[in-house]
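The complex appears here minus one protein chain, its other protein chains still in place.
Per-chain residue numbering starts at 1, and chain names A and B are given in the order in which the chains are listed.
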Amino acid sequence: MNQSQSPVGASPQSAAPLASRMKRRPTWRGKEERIVGYLLLLPAVILVCAVTVFPLLRTFQVSFTNQVLAEQTNAYIGLQNYHLLTQDFFFKKAYENTWTFSLWSLAGETVLGLLLALLMNRSWRFRGWLRAVVLIPWAVPDIVSARLWTWIYDGTYGVLNFVVQSLHISSQKVNWLGDPQLALHALIIADVWKTTPFMALLLLAGLQSIPAPLYEAAAVDGASGLTAFRVITLPLLTPVLVIAMLMRFLGAFQIFTLIFASTEGGPAGSTETMSTYTYKTMFSATQFGYGAAMAVVLFATLLLVTIATLAVFGRRLNQA
Amino acid sequence: MIGRQRLAHWQQRRIWPALTVVALVTLLAFILTPFLWLIITSLKPDNQLGQLPPILPQPPTLAHYQNILFSPFAHYIWNSCVVATTTTLVSVSLGAAAAYALGQLPIRGKIPVLVFFLAISMFPPISIVVPLFQFIQSAGLYNTYSGLVIPYITFSLPLAVWVLTAFFREMPREVAEAARMDGCGVLGTFWRIAIPLALPGLFTTGILTFIAAWNEFLFAFTFTNSIAHQTVTVGLSFLSSGYYIPWGDICAAAVIVTLPLILIVLIFQRYIIRGITAGALVG
Partner (left out) sequence: MVSKSLPDPGSAPVDSEKKSPLVSTEINRAALLKTGAVLAAGIGLGAKARPVSASPAIQVSPSPVTIRFAGVKTNGTQPWPSLIAAFEKQNPTIKVEFIPMQSFSESTSNHEFLVTNLASGSGQMDVLTGDVIWVPEFYGAGWLLSPAQYMTKSDLAGYYAGAVNAVSYLGKLAGVPWFVDGGMLYYRKDLLSKYHFTAPTTYDQLVHQCQVILQGERSANPNLMGFLWQAAQAEVLVCDWVEFLGAFGGSVLNARGLPSMNTPQATAALTFLHDLIYKYKISPPAVTSMVEEPSRIPFTQGNAIFLRNWSYVYGIAQDPTQSKVVNKVGVVPLPRGAGGHSTSNEGGFQYMIAKSTKHPAESVALAKFLSSLESQVYFATNNGFSPTRPAVLADPRVQQAQPFLVKLRSIFEHLSPRPVSGKYPQMSLALQADLSAALSNALPVNQALSDVQLRLEQITGQI
């Protein structure tokens, strides 16, 4: 091949002097790659568009109406729904709860997931078994997990109270899911249990993509484990870590089954999240317009978080 | 200086492994104990279900497993298998193609495309279930496998695209360049070089997608109405009758439903090979 052509995509710094002239004009290979790139992208984009564009646009449209199914109202009211949301005490509480839940859950599952991934990355003989066993919480269906934790946390016959009382940590049965101070945190722990495997598995895959020679070189240079972690692991793991955290944040922010199958948003709205409140508004109260506005607010929040993440980490993610 | 090195050496040989084992055992205990409780509950006779002590069933009973296995529950499992497998295969293949383009090829507008893919999963499913239902109905897909697979794909595609993009981005361009130098076309590089190198990411994404599709409830429940196409999560919710929630049966069904997933992971995990090896870089 023509040795004087610069590799496509190489940054200016690494280009040969001749290539810097070439860079301005996209090479044939560059064009070919671009076209094939779009073609590879097309099926996914078309599929997503075909199925989701109508529901999404519909939700936006409905959010500007006062549609209440049970009353057969359906008139355009502009931004009134959004205005009502700013005055809705329970919506604000749900929004706050959702942030609390998401951030704590994310913190818990990231720390535990990273720890687990690092532990599993060593050359254990049983790594295969470990990987499968660790996946169990993620594999248990949401509804079962929610019911299981409700069963464990039950205030009169739950096993956690039995353990807590047997170990004399508390003399009374603890009202895990009936106390507004405790309920959300109890559910956060349940969510961390369920989602740690997701993080662990993704981070493990990411860890395994880090070439072993790098660690060997570091060991030869006398670097300690912690230094190697700080200098090699963390930077190279960052793309996968950031993406895993972003996906998990989006998932945690939309938590639904865990809450609905256990406390339904109670007690006293302490576990009400955006999704449960939207669900109740749209389907229990059949206020489709108001509920759609909530969905749009949820969407906007997540969009902003995504854009912010990309803005901060975009360059790191773009590094080849 | 020498003393410190010797101490560090000793640390590495004794303390770190011990700490590692302790940490691993603690984490495993956290992960497994609730599942253990699930299994114990599934073996308890009904009239001991609300009572503690005893912790262990006295005597253990297989009645709950019999209730599940000798019922049409297997239909639900089969349906879930079909739907989840199809969803996974399509998501991972479409997602890998898109991710390779986004991760390695010089196309424009990567950020907007990535955000676009994620946008669909930023809407709570409940807010789009009615228009989606109308769409599924009018497309004649109500109560079919496709009626589930298609919505599932659109929700698992973002996961596949984002995760795989991260993996493909990390792939050093030199490897692809070497292949190009040797005469491989873009697609050839994709198929013969990039895919094998991204195998850890592909199988991980596949497993996570499979499980996410397996566990979905809202669409499975809303877009089907007969056992011919309902999935396992819907089947589980049908175990309740009246107000009565049969904890024993539900736990037994959960065990029956979860263990095959674990087995699948066990079988496929040996394909999650260690990533880029020295050989690939040198050659």
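Structure notes:
Quick note on the criterion: a contact is a pair of C-beta atoms (placed from the backbone, for glycine too) under 8 Å apart; a residue touches a chain by one contact, two chains touch by 3 or more.
Note that the structure is a prediction, hence the values are computed from the model and not measured.
Put simply, the missing chain touches A, B once the whole complex is considered.
Check A:Thr110, A:Thr196, A:Gln254 or A:Ser270 against the missing chain and you find that the one touching it is A:Ser270.
Contact with the chain that does not appear here is found for just one residue of A:Ala219, A:Ala285 or A:Ala311, A:Ala285.
Chain B residues in contact with the hidden partner, per the touch definition given at the top, are 45-47, 49-51, 126, 129-130, 133-134, 137-138, 140, 142, 221-222, 225-227, 237-238, 240-245. Contact between chain A and the absent chain runs through residues 69-72, 90, 154-157, 173, 175-180, 183, 260, 263-270, 279-280, 283-287.
By definition in this document, only the chains that are shown with their structure count from here on.
By the touch criterion given at the top, residues 5, 8, 12, 16, 20, 23-24, 27-28, 30-32, 34-35, 37-38, 41, 50-53, 55, 94-95, 97-98, 100-102, 104-108, 111, 113-128, 130-132, 135, 150-151, 153-154, 157-159, 161-163, 165-167, 169-173, 177, 180-181, 183, 185-187, 190, 200-201, 204, 207-208, 211, 214-215, 217, 232-233, 236-237, 245, 247, 250-251, 253-254, 257-258, 261-263, 265-266, 269-270, 272, 274-278, 281 of chain B touch chain A in their complex.
Those residues of chain A that touch chain B in the complex are listed here as 1, 7-10, 26, 29-30, 32-34, 36-38, 40-41, 43-45, 47-48, 51-52, 54-56, 58-59, 112, 115-116, 119, 122, 128-129, 131-144, 147-149, 151-152, 156-157, 159, 162, 193, 196-198, 201-202, 204-206, 208-213, 222, 224-225, 236, 239-240, 243-244, 246-247, 250, 254, 256-257, 274-275, 278-279, 282-283, 288, 291-292, 294-295, 298-299, 302-303, 306-307, 310, 314, 317-320.
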